[in-house]
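Shown here: the complex without one of its protein chains, the others still in place.
As written, the chain order gives the labels A and B, with residue 1 at the start of each chain.
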Amino acid sequence: MSEHDDSARLSRRSMLKAAAAGAAVWPGLTAFPVWAADHPAIGTWPAGSAGDSVTIGATVPRTGPYALQGEDELKGLQLAIEHVNAGDPLIQAISPKTKKGVLGKTVKLAVADSEAKPNTAVQAQTNFITQDKIVLMFGATSSAVAVALNKLADREKVLYIVGISGSNDTTGKDCARYSFRQCFYGQTAAAAIGPVMLKAYGKGKKAAYLVPDYTYGHTVHQSMKDFLGKNGGWTEATAQVAPLGAPDYSSYLLNVANSGADVLVNINWGHDAVLSIQQAKQFGVLDKMKLVVPYQVPFLAREVGPDIMAGVYAATDYWWTLEDKFPLAKRFNAAFKAKYGYMPEWGANNAYMQVALWAAQVEAAGSFYPPDVIKAYESGATMKSTVGDVHFRGADHQLVRPVVIVQAKAKKDMKDPEDYWNVLDVLPGEPLMQAADAFGCKMGSPT
Amino acid sequence: MLNWANLVSQLFNGLATGALLALIASGLTIIYGTLGVLNLAHGAMFMLGGYAGWVVYQWTGSFALAVLGASAFLVIVGAILELVVIRRFYGRPGEDQILVTFGLGIVIVELVRRAFGSLSLTLPAPAWASGITSLGFMLYPTYRIALIGIVAAALLALYFVLYRTKLGLIVRAGIEDAGMVDILGVDVGKVFMVVFGIGAMAAGFAGAVNAPVVSLTPDGGDAILIETFVVVVIGGVGSFFGAVLGGLIAGEILSLTSMVDPAYSQFALFAAMTLVLVFRPQGLLGAAGRE
Partner (left out) sequence: MIKRFPWVEALSALGLVAAPWVLPALGFAPGTVNHVLIWGLFGLGFDILFGYAGLLSFGQAAFFGTGGFVAAYLLTVAGMTNVLLALAVGTAAAAAVGAIVGLVALRRTGIYFAMITVAIAEMFFFLENNPLARWTGGENGLPGVPAPSFDLFGLRWQVGVGWSMYGFLAACYFVGLVVALRIVNSPFGAVLVAIRDNPKRTLAVGHDVWRYKLAAFAIAAGYAGFAGGLLGVLQGFMPPEAFIFDTSGQLVVQTVIGGAGTLFGPLVGAAVWLSLRDFLQSGLNLGAAWKLVLGLVFVLLVTFLRRGILGGVKDLIASVDKRAAAPAPAGVAAAMMPALRPDEAFAGPAIEARGLTKRFGGLVANRDVNFSVAKGELRGVIGPNGAGKSTFFKMLTCEMEPSAGSILFHGRDITGHGVSRVCQMGLTKSYQINQLFARLTARENVEIAALAHARGPFKLDMLKAVRKVPGLEAQVAGTLALVGLTHRAGTPVSELAYGEKRRLEIALALASSPSLLLLDEPLAGMSPQERKETVTLLKAIREGRTLVVIDHDMDAMFDLADRITVLAEGRVLAEGTPQQIRDDRSVRDAYLGGEHM
C-alpha cells in the first residue's frame, strides 16, 4: 500500500509544482485525476496519510455559551489521541490491532474554535482539509454543526466522527456516507426514558414541556409526547418553546406552574438547561411537579447541585460509576481523572470512543483509503466499548449502543463528591431504535 | 381559553423582569445621554457585576457586602475604562465608540472566562429572602419579590443623584446640551469619568442583585444587552424615566407574549421597538430632535 501512496504523492507534488510555477493554468483548474495503482485519489487521500503522521481536525466551541461542553469534548479527544499514539491498553482493548499510532502513523490534532456556529465550523474544517490534509474531522456540540459537517464530509470525501448531536436528523434525513455517530439521539432517548417515567409516575398523567426552539428540541418533544401518549395515555398540559440562550425563564415557568401538569420534561441543553431548572426550583414548580431530563446534559448535576436534582430521571450515554460494571470504563475514568482532575462526562467519553472506534476501523481496513474505512465501519463488526459491546449500523452509520438510565442522587446518598447520578439500568440499544430508513436516511456514494 | 390566574401572574412577572431591565437600561441611557457613547460593553459589565459579587460573597458570606463590593468594583472599572479608552473617543464618529465598546465587551467576557472557566457559578439569595411566597393567585420566589423592592430603591437612589444633586444637574444639562456643561465651568473630564462610573455601577449592581436569580456564566450579559437596547429605544434614548417606563413595557411584552406563543416573545419585543421608532422616533419619553 505504501508504495502506491508514494507514487501518488510524487505525481501530486509535481502537479503542485507546476501550478506554483505559475504555468499559465489556474491552480484550481489543474484537477487532473491522480491515479495510484489501485485507487484514484479521493479527498485528502493519499496526500493526508503519505507521511509518517496523520492529522485530525477538530472544531469545538471554546468560547460562547457552549464552551463548557466543547472544552470537555476536546479533553476526551486529546486523551484518545495520546492513547492511540502510545498504544495504550485501553485503546488496544477497543481496537485490538492498534500498536502505536494508526497503521503505525502518529496522530496529530488541529483545533479551531467553532463558537457552536455551523458556518465557522465548516470554514475551519475546509482550511484543515486544504492546509493540513486531515484524514478525519471531529466536532459539534449541536446538531446544526453536525449536519453541516455531515454535508462537508460527503462533499470533500473526508471522514467525520460526530461530536455531541442528539437530533434524529444527523443519522436520519441528513445522514452522510462519510459520517458516523457514537452517541444516541432524541428518538432513542424518548424510547428509553419513557417506560421509566410510566413505571415511576403511572398512566394518564399530564406533562409540561420546556422545548428549546430548534430541531433537536422539537424532535425530542414530539418523540416524548408520542411515546407517553401512546403507551401511557399521557396528555400535554403545555409546551413552552423558548429561544436558545434565553436570559430568563420566569414567564415560561409561570405558564408551566399554571398548567396543572404533573411532570415537567425539560429538553433544554447546556446552560439553558441549568438556568431553567434552577429557576423552576425558585418558582416552586419542582415542588409541584416531577422533573425529567430526557437526555442528560454534561455537567448539569454539578452546576445545578444535588439539592435540586435529587430524584430526577435522565437517559445518558455514559456516567463514570458504570465502572463498577465495565472494566474499560474504569480504565478510562482513571486515565481521564489523572490527566484532568475530574471524572469524565459523556461528551468527553463520546469523543474518546469515537477516536478509538475510528482507529479500529482503519486498522481493520488496513488502509486510510476512505471507502475501505467506510466498508469496515459498515461491516457491523462487534466492538468493545466503555459501556459494553457495540456495533455500527451500516444503513445509517449510527452506533448501536446501550442507553444508560440514571437518577440523580440526593446529597446524603452521594458516596463521592462527584457521585451525582445513580445508574438504574443499562438498556440494550437495538430495541430502542427505529428502523434504519425510518427517518429518511439516504446515503451517497463512498467515491 | 384565558386563564385569569396566569394572566395576573404574568402581569406581575412582567413588572419584576421589567424592573431589572429598567435598572440596567438606566445606566446605559445615562452614559449615552451625557457622553454620547452607546456602550456595547454594558452587558459585559452586568455580567462582571455578578462575578464580582460572587467573589466578595466567597470571602465574606454576606450578600449585602457582595452587592456593595460589586457596585464599588464596577465604579472603578468604569472610571478606569473611561480614563484609558473612552476618553479618546468623544470627538470621534459614533460608530467608533460603538466599536470600541464592542471590543471592550469581548475582552471583559473572555477575561472572565479565563479567570473563572465556563462552569456556571451560583450566588445564593440572602436567607431573609429565600424560599417561595404565596401571593394568593400564585407562588412567586421570595427573592424576586424582594428584587422588585431592591431595584426600586436603586432607581430611587439614582433619581436622587440625578435630580437632587449638583452632579445630577450637570449630567442632565449634558443630556440636554453637551455644550452647556462647558459653559457651566465644570471640569468636564472628571464629570464624564464619574458618569461612566455611575453607569457601570448601575450595570454591576444589577448584575449582582440578579445573580441569585440566574446562574453566572461569562456569556450571561449578551442576551440582556440586546433587551436593554430595546428598552432604551422604546423609552427614549437619554431619558432616565424613559428607561424605567421602557423596562416595564419590555417586561410586560416578554411576559404576556409567552402566554400566547412563547417562541414569539423576542420577536414581539423587536416588533414593538420598530413600531416605536417609526411612530415616535424619540421614544415614548425622549426629547424630540435629539439624534
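FYI, a contact is a pair of C-beta atoms (placed from the backbone, for glycine too) under 8 Å apart; a residue touches a chain by one contact, two chains touch by 3 or more.
The structure displayed is predicted, hence computed values, not measured ones.
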| item | value |
| --- | --- |
| Contacting the left-out chain in the complete assembly, out of A:T141, A:T215, A:N333 or A:S385 | A:T215 |
| Absent-chain contact - pick from B:F102, B:F116, B:F137 or B:Y159 | B:F102 |
| For subunit A, the residues touching the chain missing from this view | 20, 22, 26-29, 31, 62-63, 67, 71, 110-113, 117-120, 122-123, 126-127, 130-131, 142-144, 147-148, 150-152, 155-156, 169, 174, 213-215 |
| Chain not shown, touching residues in subunit B | 38, 85, 88-89, 92, 94-96, 98-100, 102-104, 106-107, 110-111, 113-114, 226, 229-230, 233, 237, 263-264, 266-267, 270-271, 273-274, 277-278, 281, 291 |
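Quick note on the criterion: only the chains that are shown with their structure count from here on.
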| item | value |
| --- | --- |
| Distance from subunit B to subunit A - Cα centre to Cα centre, in angstrom | 38 |
| Residues of subunit A touching subunit B in the complex | 63-65, 67-68, 71, 213, 240-243, 245-248, 250-252, 254-255, 257-258, 271, 274-275, 278-279, 282-284, 287, 299, 302-303, 305 |
| Interface residues, subunit B side, partner subunit A - complex | 3, 5-6, 9-10, 13-14, 16-17, 110, 113, 117-120, 122, 132, 138-141, 143-144, 213-215, 217-220, 222-224, 227, 254-255, 258-259, 261-263, 265-266 |
